[in-house]
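All protein chains but one are shown at their positions in the complex.
Chains: A and B, in written order; residue numbering restarts at 1 for each.
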Amino acid sequence: MSESPIVLEAKGITKQFPGVLANDNVNFDLRKGEIHALLGENGAGKSTLMNLLYGLHKPDKGEITVNGKNAIIHSPNDSIELGIGMVHQHFMLIPVFSVAENVMLGDEAVKNGSLDRNSVAKKITDISKQYGLDVDPNALVGTLPVGIQQRVEIVKTLYRNAEIVILDEPTAVLTPQEAEDLFRIMRDLTARGVSIIFITHKLKEVLAVADRITVMRAGRVINTVKPSETDSAQLANMMVGRQVILTVDKQDHEAADEILKVEGITVRDQRDLETVHNVSFSVRGGEVLGIAGVQGNGQTELSEALTGLRSPTSGKVTIDGKDLTGKPPRIITEAGLAHIPEDRQRHGLVLSYSIADNMALCDYYHAPFSSRGVLQPKALDENARKLISAFDVRTPSAFVNAGKLSGGNQQKVIVARELSRNVKLVIANQPTRGLDVGSIEYIHSEIIKMRDRGVAVLLISAELDEIMALSDRIAVMYRGQIVAIVEAKKTTREQLGLWMAGAHVQTA
Amino acid sequence: MQSEKQSNSLIKRILQSISDASLVPFLAILTAVIIGGIIIKIVGGDPFLAYKGLIEGSFGSPELGLEKSLKAISETAVWSTPYIFAGLAVALAFKGGLFNIGAEGQLAVGAVFSALIGYALPEWLGFDLPVYIHLPLAIIVGMLMGGVWAGIVGALKAYTGGHEVINTIMMNYIALNTTSFLLNGVMKDRSPTNVIARTPLIAESARMPAIFDGLRVHWGFVLALLVAFFIWWLLNKTTLGFEIRTVGLNPDAAQYAGINVKRTIILTMMLSGMLAGLAGSIEVTGLNYRHELGFSIGYGYDAIAIALLGKSHPLGIVLASFLFAAMRNGATRMQFLTQLPVDLISMIQALILLFVAADAIIRYIYRIKSKGERVVLTRGWGG
Partner (left out) sequence: MDWKRFGFIALIITVLFGVVVVVGQAKQPPLLIITSMLATTIAVATPLTLGALSGVYCERAGVVNIGIEGMMLTAAFFGWLGGIYMFQIYHMDAMVSIVLGVFFAILTGAIMALLHAVLSITFKVDQIIGGTVINILAVGLTGFLNRQLFFGKGSVFGGSVPASPGVLPTIHVPITELFTSICGSSAACLENVQAVNRVFDQKPIAMGAILLVFLSHYVLFNTRWGLRTRAVGEHPKAADTVGINVAKMRYANVLIGGMFAGLAGAYFTIESVPSFEPLLTNGRGFISLAAMIFGNWTPIGAWAAALVFGASQALLINMQIYRDVIPPQWAFLQQSYIVGLTPYILTMFILTGIIGRTTPPAADGVPYEK
């Protein structure tokens, strides 16, 4: 392997963003036909490096060579020209376009002034056959499952004759089985001479598929190793810079009475499609029920229906015996709900409000924060100061706008606000998405604290590891239905993965 | 010592923030005035004489003498009164994430109803009302009808997603057509000499007294300042204000926080319309004593310009209103001195607005770094 020539090399790359040194003198090389994994936490600088290689940003310092020649990459056009293709973490696909239109965009086939959709469709079919990437060129991208959309992205790079393919966190949206399938495709591609840069933060995956692994932390390259010469613990150590406890410290705990009871609810999304069908489950005080599932299987709509952001079309939701079906958020909050929303910037915070205002976002209207309709700034400040120290929010003061905080600290503001209230039920939706390991550990321990205090916790997460580490019981969601509910101790990753992929769906 | 130092730095901070907030608007005005001067030069006028006329006409000068100068200042205050109300109307809507281009129509509706109460109520009742009942009644009815007029748009936005920008404009045309219909018909001044579309004069008991004898500035001006303070207090110190601002900045977070977003949208729009309605009511009861067709035209756009120039802050709006009022008021003297048409003022005001709205241009010209966050109002048409 090491005998094959270097196709891409980055030397001394430095990139400064306002307030962050995203890449600090980074060296990286890729050999022909290899899978070179780039491993690091969120914010380590992996995506920045790739955006530099792909021409979306320009480096402040350093040089890039492709096939031994100095490469000047100012725009994606230059990198496409050099045979570099990239599959972005958030797909760069247009949902209302067909597969063929998406693939040809920017490199269109034109006949007599019109788009030549047929010739593109034929080329896609050829690529599909050659690499085992089955896609229908005429399908509308928005109607395809994410796994297939990812294939469209790969086809897009191959349509442009890419010889170097960058995959940015490609498994984040896949089931373990779909990920296996992706790894097969990756090996097929390398066998045909394509070189792959595989960006991820998942240790198991790099050990399974990479030929070489480069670990990044805080904008710097820590080391480049071979999978055969390392193990998970060592990689984790390199990634985080200290010993990482890979498991959550959790005592056995007796669950109490039923707090949340969901009976046969059905929910429609804003396009009026039924995304949750007849779902029933319950969560008891002092237990964590984890809902596992690939993104987009109805989890968002389910949590919206439970928290009052969306009305279910049928079914019943009760909290502590109180019927709260279709009630507005305030009534549900007052009944004892803490909600850590999926999208913290969209739902959880008002970014141009101070931390103090954000920490009273759900309670501003009653004492002590207001009196007869007039806000009480003293009470707001006091509350903020108390929570900032109790939940270790790193900020110069309570007056700083929430938008100025890092992602981890923003999430801590929400967690502080929600968990400091006197609640019976916590609904946490993707509580650690996009956070650094330190914040993840902290938020996990807070969730377990709530459980140990006898609060019912509903945890929704696409990270199977998180679900397995925190849950007492696990429910698996697939295409809007709960396909299984099991004791966490009595199941395996593989079993959950199969359910997440829709295998053995029992139609009762 | 310590506390003195702190309070010193606090004052410094406040001064700093005021100068930060007013620097760009100031430079925008300056740039517009310079470009306006170039335009005057191009069309063959004397820019210095024109601006001299503007200033003299709006604030007076030793040359004009005390009496005329006081009159000029009084007239500027008279002009600024409806601007303050209408500017607050647009600003309040901005704070709630809504763009009210309909101040013009709401103002006309407020004026029509105030005039109706003003001239017709004693006839209907068959007896005269005391001023302390008739005047407030005329103002309040006009204000409320302005609120209802805007509230319709708010309700359409909240319940159907119909975009308020187009709907407020449509409501302007509907208001214009309807008032034309009324002022040419049932509400027309029937006195034999009248040929224009206007209402009869309102009763003495519905008129607002002047503050000083011999000057036209009336108590409506004082009311405008009080209302500006009230709106500042409402927005920043009350839970209702918190709700309006939260819905304006992030409606999703507002919904999550348990705020009734639909209700808040309707309420914001109604409050905004009430302020615009007040602008009309006060003009009728304090100044013109009747409503005349076409009087409201142009106020909607001016109000937007004032709200943007004042950065949607009540104090800023009061100042911006003075500026616009001074320009309108001084325009007559400018025309007298230079024979330039009064319409030149609209040009300069449009340029001010251009540079205030596109503060990036001003920052670019004068190399000022951006500190604040960008205001985003556009949320597409889907609602």
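Keep in mind that, in the parts below, contacts are C-beta pairs under 8 Å (C-beta built on N, C-alpha and C of every residue); 3 or more make two chains touch, one makes a residue touch a chain.
Remember, predicted model here, so these are calculated numbers, not experimental data.
**Q** Any idea which of B:S22, B:S61, B:S180 or B:T332 touches the chain not displayed?
**A** Checking each option in B:S22, B:S61, B:S180 or B:T332, the one touching the absent chain turns out to be B:S180.
**Q** If I consider the whole complex, including the chain that's not displayed, which of A:E63, A:E108 or A:D257 touches that chain?
**A** Of the candidates A:E63, A:E108 or A:D257, A:E108 is in touch with the missing chain.
**Q** Out of B:A21, B:I73, B:A120 or B:I169, which residue would touch the omitted chain in the full complex?
**A** The missing chain is touched by B:I169.
**Q** Just checking the interface: what residues of chain B touch the absent partner chain?
**A** Counting over the whole complex, chain B touches the hidden chain at residues 43-45, 99, 101, 156, 160-163, 165-167, 169-174, 177-178, 180-181, 184, 297-298, 301, 304-305, 308, 339-341, 343-344, 346-351, 353-354, 357-358, 360-361, 364, 374-382.
**Q** What does the interface between chain A and the hidden chain look like in terms of residue numbers?
**A** Missing-chain contacts on chain A: residues 54, 56-57, 75-77, 80, 86, 88, 92-97, 101-102, 104-108, 110, 113-115, 156.
Here is the rule we use: only the chains that are shown with their structure count from here on.
**Q** Give every residue of chain A touching chain B within the complex, in rising order.
**A** 307, 309, 328-330, 333, 339, 341, 346-353, 357, 361-362, 364-365, 370, 373-375, 403
**Q** Contact residues on chain B for chain A in the complex?
**A** Those residues of chain B that touch chain A are 237-242, 246, 249-250, 252-253, 255-260, 373.
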